[in-house]
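Entry: subunit A
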Amino acid sequence: MTLWAAMLTATLVMVVITSVLAVVLRDLLAAALALGAQGLLLSLAFYLLQAPDVAIAQAGVGAALTTAIFLLAIWKTRRKEEE
Partner candidate 1 sequence: MKWWLALAAFCLAAGFLIFGAVALRPFGEPRYREMDEYFIRFSQAELAANNVVTAIVFDYRGYDTLGEATVLFTAVTGVALILRRLKK
Partner candidate 2 sequence: MEETIKIFTGHGYWTPLIWTLAALGVLILAILLWSRGRREYKRGTEQELPFLSGEKAENPRVGAPHLYWGFVEALRPFLSPLRDWHSGLINDYAAWFLVVLGVALLLLVV
Partner candidate 3 sequence: MSVHAPILAIAVPLLGGFAVPLLARLHRKVRDLWVLLVVLFVGVCVGYVAAHVFTQGIWVYVLGAKNPQETLAPGGFPIRIMLTVDAMSAFMGLIAGFIALVAFPFALKYIPEEEGKTLSLTLGILLLAGILGMAYTGDLFNFFVFLEVTSIAACGIIGFRTWTSRAPEAAFKSMLLFSVSGLFFLLGVALLYGEYGALNLAYVSAQIRGSVVDRLSLALFLAGLLMKAAAAPVHFWAPDAYGEAPAAKALLLVVNTQVSLYGLWRVLFTLYGGLSDAGVGWLVVSLGLLTMVVAALMALVQTDLGRLVAYGAVSQIGYMMLGVGVGLVALSGRPDYGFVAMQGGVFHMLNDALTVGLLFLCVGAVEWAKGTRDLRALGGLGHGLPEVALAFLLASLALAGIPPLNGFASKILIYEGSFRLSPILTAIAVLCSILLLAVFARAFQGAFLGPRGEVEGKIPWVFLLSIGLLVVGILVLGLVPGFFVEEIVTPAAKALWQGRALYLAAVLGG
């Protein structure tokens, strides 16, 4: 297994872990931040897959701005998920 494959595998595993976190966390703020982290890791995965264009777009749009919109929406509503 080359270094590249190892890095890609590690990134993908991290992506899955952060996605699971985004689903299971009951604190919506934490879930949104987990989604942001997932977006950032996804952008790293895109970079490793030799797609720098997409990586920049994902980092700017997918990670930063989506998270910002999520945070604003959570700020306007409530933070905890109802039981």
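These made the cut because all candidates are chains of the complex that A comes from, given by their letters.
Here, a residue touches a chain if its C-beta (ideal position, glycine included) is under 8 Å from a C-beta of that chain, and two chains touch if they have at least 3 such contacts; residues count from 1.
Everything numeric here is computed off the predicted structure, so don't read it as measured data.
Of the numbered chains 1, 2 or 3, all belong to the complex, but just one touches subunit A: 1.
Of all residues in subunit A, only 51, 53 touch candidate 1 in the complex they form.
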